[in-house]
Every structure is written in C-alpha cells, then in structure tokens.
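Yeah, one chain of the complex is gone here, protein chain that is, but the others are all in their spots.
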Amino acid sequence: MRLTELRIAGFGGQGVIMCASVIGRAASIVENGYATMTQNFGPEARGGACSAQLVLSPTPVLYPYVVQPDLMVLMSQEAYVKFAGDIKPGGTLIVERDLVRVQELNVPDVKVFAIPATRIAEDLGRKMVQNIVMTGFFGAISGLLERESLCKAVEDSVPPAFAELNRKAFNAGYEYGMKHLETGALELGEEDPVSVSE
Amino acid sequence: MHADPVGVLTGAHFLDGDHAACEGAIAAGARFSAGYPITPSTEVVERFSHRAPKIGATFIQMEDELAASIAILGAVWGGVKAFTVTSGPGFSLMMEHIGYAAMTETPCVFIDVQRGGPSTGLPTLPAQADMMQVKWGSHGDYEIIALCPNSPQECFDLTIKAFNFSEQYRVPVFVMMDEVVGHMTEKVVIPRAEEIEVEPRRWTTQDKSSFQLFAPCGEEQTPEMAKAGDGYQVHVTGLTHDERGYPNMTPAVQDRMVRRLVSKIRDNAEKICLTEQHDIEGADVVVVSYGITSRVAQRAVETARAEGLKVGSLRLITAWPFPEHIIRAIAPKVKGIVVAELNLGQMVREVERCAGGQCRIAHVGHAGGTVHKPEQILKAIQEVAR
Amino acid sequence: MSSPIVSITAPANPVEDFLRTDRMPHIWCPGCGIGTTVNCFTRALLESNTDLNKLSIVSGIGCTGRVAGYTNLDSFHTTHGRAIPFATGLKLASPDMTVVVYSGDGDLFAIGGNHLIHAARRNIDLKVICVNNLTYAMTGGQTGPATPLDVITATAPYGTYDPAFNLPYLVEAAGAVFVARWTTFHVKQLARSMAEMFKKKGFCFIEVVSPCPTLYQRRNKMGDGLDTMKFYKEMSKTKHGAPTNEVGLTKSGEIIVGKFVDRERPDFATMMNAHLQHELGDQYIQAEGPVCG
Partner (left out) sequence: MARGSVSIVVERCKACGFCVEFCPSKVLALSSAFNSKGYHPPHAVTPEKCSGCDLCGMYCPDFAIHGFRTDKPAAKSETEKEPDDAC
C-alpha cells in the first residue's frame, strides 16, 4: 500500500459512502494499513451529490482531508463535473460508463476507466449492488489492495443474507476491470465506448 | 474492575468518531443516555438508541438540551452511569447543568462534537471553539475535566477515560471532539472486556446515620456516593450546602465547599493531565495543539524537522485541567511556543499565562469550517525558530 | 404565656418522621400554604403505605422548590424548571422508585412548561404536585404563568392583562392520566387525592391553590393567609369530573375543585418495554434499575 488519496462521488442512493467504507476497511482492518475516511457533510453536498474522501497509507494518516486525489471513482455526471478537474496529474479516473460522459480535462496524463456498474448490477438482479460492482472494478484497476482483502471487506460490510450476492457483484466488477486493463485506459473526450442514455 | 462484556464489541472495526465514542461509553458502563439531535453529534445517540435495548440500557430522546442534560443527572442519582451528547448551540443550553453537576458532584459525561459558531454557525463543519466555554461556561467557580481525542480510536479510549475520571472525582467530564474527528472513519480496535479498566462508582458502605454525601475522602478529596433508594435519605441541592448536603448559605460554608470543588481537581491535576510529547528536550520551538489540529500540526512539525529545525510537539489530551506544569517547564528552555487551534485564540491564553513572558508565543488561529493547512503551522514554526 | 396543653403521652406529630427536623423552622412566610400541603403529602404517604425507601422527591426552584430540602426522603433540589426532566432520568434509571415532583406554578409551567407537556405526552410515571400560589414568590411576587387577569404584581404594577394558563386543562390536553385540583383549605381531600395518585401509574398531576399572603394577597388587598383560606372555603365548589376547560381560575371568582381526570393509558416504560420486546424478542434486555460497575 502506498499513500493514496481517493475521492468517491456520485448521487445519494448509489452507495458511495459504502464503497469508500469497504475500501477503507480492506486497507485498515484486513491489510492492517491505515485508512481515514471523511465525508462531505456540508449543505452543498445535499440535493443529490454525495462524496467520500479516503486517504490510504502505510503509516498513520495525519492530515485527514484529501487535497489532490490520486484516484477518483465518479458515479454521476454531476460528480464528474464537480470533481474530475481536481485529479492529480497522472491520476486515475474511474467512472460509471452509462452515467458519466467523460470530457477533456486540463490535467495531463489522466487515465480513465469506465464500467457500466449499474447495468451489471441490474443483470445480477439488484441495482443496489452497483457500488460493490464498482468496488470490484476499483480493486482491479487500482491494484492498491489485494483482491481477497476487498472481498473480505465486502462480506464484513453486508448482512450475511446478502453476502453471496455482494460477492458476485464484487467479482463481476473485478473481472470487468481485469479485462479493461488488457484493453487499456480510455482517451479523454473519447465518445465510444461511453454511451450516455438521454 | 473490568468492563462488562455485554456491551463490549471486541474486535477491529471501521468506525467514525461519533460511533466510536458511543462504544466507549457503553464499554465504560454507561447504561443511560438522554439526547436531543444536533449535527454533528447525533450519530452518537443514534447508535446508542440502537444498542441500548440489547444491553439493558435506556435511551430517551428529550424535548431539548436542557432536559437531556439534567435527565442524565437524574439517572446518575438513580444509580446508573449516564451521558449526553451535543454540539455548540446545544452545549450553550446545557451550561446550567454543568454547574449543577459540578455543584452536586454528580459523575457524568458530556460529549461535545464541536462545530463552527457562534450561534448556528457551521452545523456540519469543524471548530475547536468551545474550549473556553467548557471550562467557564457555567457561572461561579468550579473545575471540570475535558479530554480531546484526535482519532476515532481515541474517541473510544478517551470516552472510557472520561467515565473513569468522572467516577474518580465525582465531576462532570467532557469529551471535546470536533466535527472532523466525529465524522472521520478509521480503524478502531476494541479490546476484550477484561482488558478494559473501568472505574466503578464508589458506593458508600458507611453507617446510614452518620454518612455525609459531601464529605471528602482520600487524596482525591472526593466524597463517596449513595443513590436514591439506598436508605440514606440523601439530599442533593444546587444551593451552597454543607457536608450533609443541607443548604447553608454562609460565606464560611461557601468557601469550604467551593474551594474543595476546585482543589479536588487542581490538586490532582498532574494525575489527570494526559499529554503526548515528542522531541521537547533540546527543541527551539514547541508546537502545542489538540484534537484534529494535532494531526495537522504533526505534519507541519515533520516538515520543519526535515528542514533541520529543532521542533518538538506537545499534544494536549487533557485540555482541562490545563497542564500548567508542563508549559512552565518548557517556556524558559525554548525560543517560542506555537499554538495551533481551530479558534481565534482560546487555549493560547492559557499557554501565555503559564509561559509568563519567558518565551515567544505564536498563535495560529483559524475560524473553523475546515482544518489548518499544514503550511500555516509550518510558517509559524519557521518564524519562531528564526 | 398561658400554658398550651401538652400531654406527656402525646404521640409525635405524624409529619415529624418525614421532616428534616434539624432544618426547622422553615423559610415559608406566616400564612403560606406550602407547609399545609406537606402535611397532606405525609398523611397520604402514611395512608397509602408507600415504601419511603423507594420514594424520591424532586423539586425545582422557588418557594415550593424548598419542599425537597425539608423532607427526610431521598430528595433532589434541582435547577429552575428542570425538576421534571431530572425526575424522568431518575425514574427511568430506577423503575421501581416512586418519583414525586413537588414544585410551583412558575417553575413547572413557565420555565419548565416544555418539560411538563412532554412528560405528560409520554406519560412518564411521575407524581406531580404543583403548589399554585399564582405568582413568583421567591423572587418577590412577579407575574407568573398562572397569575389571573387584573392582578397587581411586582412586574405588573397596573395589573396583569395576559391570560393565565388553566393548569388542569393544559395538563389533560398534554396527556396526563390523573388530574385533580384542591386548595389548601381542602386538607383531607388533598391528602386522599395524593394517596390515590401514588397508586396510579402514569403522569399524574395535582394542583393545590395556595395563599401567598406576603406578595400576592397583600399587593391585591386580599387580606392575609387566613382571609385567603376563608375565601377558598367560600368560593370553592367541588365538581368531580368537571370539564377542565371550564375550571380556569380568576382573581375573585369561583374555584372549581375535585378530581377532573382519571383515565388509563400505558405509561412510557410500559410502552417502551412492550414495543422493544415485540420488535426485538429475545434480544431485548430490559433495563433493571441501578447498574454501575
């Protein structure tokens, strides 16, 4: 694990905080590193937008906030517009393919990876596990944490009755990520394969 | 004694500070809480309301903070350990009962998750601006104990400590969190119950006819407790009272009683003052901070040391009683002390008072809403070290 | 002086056992009715065989607030207006305790009004005795929430013009299960009413109209304590079950007394325990009073 600043954002109901919490749990409890999660509690974060910040580190985290994220998981267009430009040069953007239209950023060398997490979750029968699909995808793309650590954190975060479904969701996202890594990151501004349904 | 395992969620958890503080309270033996919702503290009692019915505890949501802050005192005299939770505006309403708890020597814990003020201020954003209010907010002379956690783990650990101090000294104890610490989520390790030291209430076994509810015992100058229903016919009043608890409004009794309320804490201050000190020996500059600011300050200290500056750090875990003896020892040996806090000048006054002009004091104030940038603190270190 | 008859075999005044006699004489003025209500209170405790080790008395601030200090019971003299929330905490932490709140009209209905209505709404098992002397007496006779219209007070030198609370009406509306009113003239009825209240579960309320000769009556040229007692005797009318909206007090009009409300409604703890038991089943662990270790 290396010092990494993450932001995960989307709209309420997508399980943004849960996604961040699973990653933090995997890093700090399963892998015994350090993770500090904060959330945007300001009124500006209401009305749909929802965002969590996560600092992962091999040593204790001192400054609790994210200054310039190394990696962002953006699950809505609003979140993309609001946060994408804050990414660190050379950083990684992970987006929900059907909900985010990636646009040109004034930041060099940003890598973009997209996954239709909602659609995959729907195919699994429960739209609500989209955040866990996204967590799996994050795991594969970022390579920050062990696959097993994340999967264990997912299982520890959900009621036992839903463990199987969430494991499936996680694996689906992870597999999609591994395939995506083979084909490489998207170019910014690239229209295809991102399709925004309007 | 050890914690009751019924309430102890042994293991590693990924918890925010509010939830961790609730677990600390439960581990410490709290079995009653009365609350009134207020951001950013509400999660503490939300969790308690969820946990209470499964551990033989009671939660009641009261009609306001005045009610919450005295319902817990009623519960304490009914024989349980109790606490309430609030933030700035609610804390202002509770001031009356801080005085009442101090005057009646009622062991209890208040958790204040500080947000920006004055007034409604910044409900969802941090500050450390209740630090003087917690000490001086109620009228009259009294002493309290206030602890400042800087992580969810400490929200757990120090809430237990707060309950222990409250029983040891029969005094209200305050866990002075801030919004960042309250809402940040980190790993919290909850030990096994037998590894958690819990201070039991010091129930009296003295004779019913001669027991005095307010007669000091031991070097802690703290009276033993009896509860309603024990047959002691206790009388508890906020009026100036003698050792039996009877109102006695004379200058002599006032002097005797109030002096003891103050001295039981002041005389034991060195035992109560918890600090974390790094590299103070030989330092040119010492950075004093507490709560979330201590983490930000530590980053500044590390940068300064990397630049070759001789910088030490003093973290106030106990803010009240103020660790006067430590500041008095540091002041003559350093060029200056940098005090960083999320307010425009509160604990720095204590530092100035104790330093007594023997070194430079630089205050890095902040009106709240977010934490300092480490560079702000670094700049002050560099200036003082020059 | 002419010798009062003192029988050598005189049994002790039954009130003595309930008093902190080392604090007598008390601070109440000549002709004040608070002491009279204490007599009734102690007779009611005797009559109802209440376990005195399982009874606590909680007062707020004011003349009536001093009752807690004079009674040789577990007694709590709290802050102004907050006797009810203190008592709420005490009762919930100590469920087998009978908790009596003994305070005045200003304490309970002005500064403490919010607590009172919420405790009544929740039906917390508290026995509230409100000595209503129609004014803030301890502070010198200012207008209170129960001061009738057209009354001279220290802060209404030209007379009051803001309507008073009708205490039984308010308390009934808020949810109390037992509501009665007497005056300090009605000592036997008051004692009986209190004894009845001790046996009733839930939020119970007794208003006792009482003289404040030093401030209220004197300022309004209504004579002394004894004159006020005679006034109560003359103007009171017992109407059990009277609709509480018809029992509001005026400066010199009729005083309707009696038991107005006596109804059944599960109290807070009963509701809480039943509900949590239903929702959580075996997982529910009911709080069983003092635990402190």
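We just call them A, B and C in the order they show up, numbering each chain from 1.
Definition applied: contacts are C-beta pairs under 8 Å (C-beta built on N, C-alpha and C of every residue); 3 or more make two chains touch, one makes a residue touch a chain.
As the structure is a computational prediction, the values presented were derived from the model and not from experiment.
The hidden chain, counted over the whole complex, makes contact with C.
Only one residue in the set C:156, C:187 or C:222 touches the chain that does not appear here, and it is C:187. Of the options C:14, C:140 or C:241, the residue whose C-beta touches the omitted chain is C:14. Remark: the residues of subunit C touching the chain excluded from display are 1-7, 9-11, 13-16, 19, 24-26, 28-36, 38-40, 43, 184-189, 191, 224-226, 229-230, 233, 236.
The definition used in the following text is that only the chains that are shown with their structure count from here on.
The mean-CA centres of subunit B and subunit C are about 37 angstrom from one another, to the nearest whole unit. For subunit C, the set of residues that touch two or more other chains is empty.
Residues 21, 24-25, 28-29, 34-39, 41-43, 61-65 of subunit A are the ones that touch subunit B when the two sit in their complex. Chain contact summary for the complex, subunit C toward subunit B: residues 20, 22-23, 53-54, 56, 58, 68-69, 72-79, 81-82, 84-94, 96-97, 114-115, 118, 272, 276, 280, 283-293.
Contacts from subunit B toward subunit A in the complex involve residues 12-14, 16, 39-40, 124-125, 179-180, 183-187, 292, 295-296, 298-299, 302, 370-371, 374.
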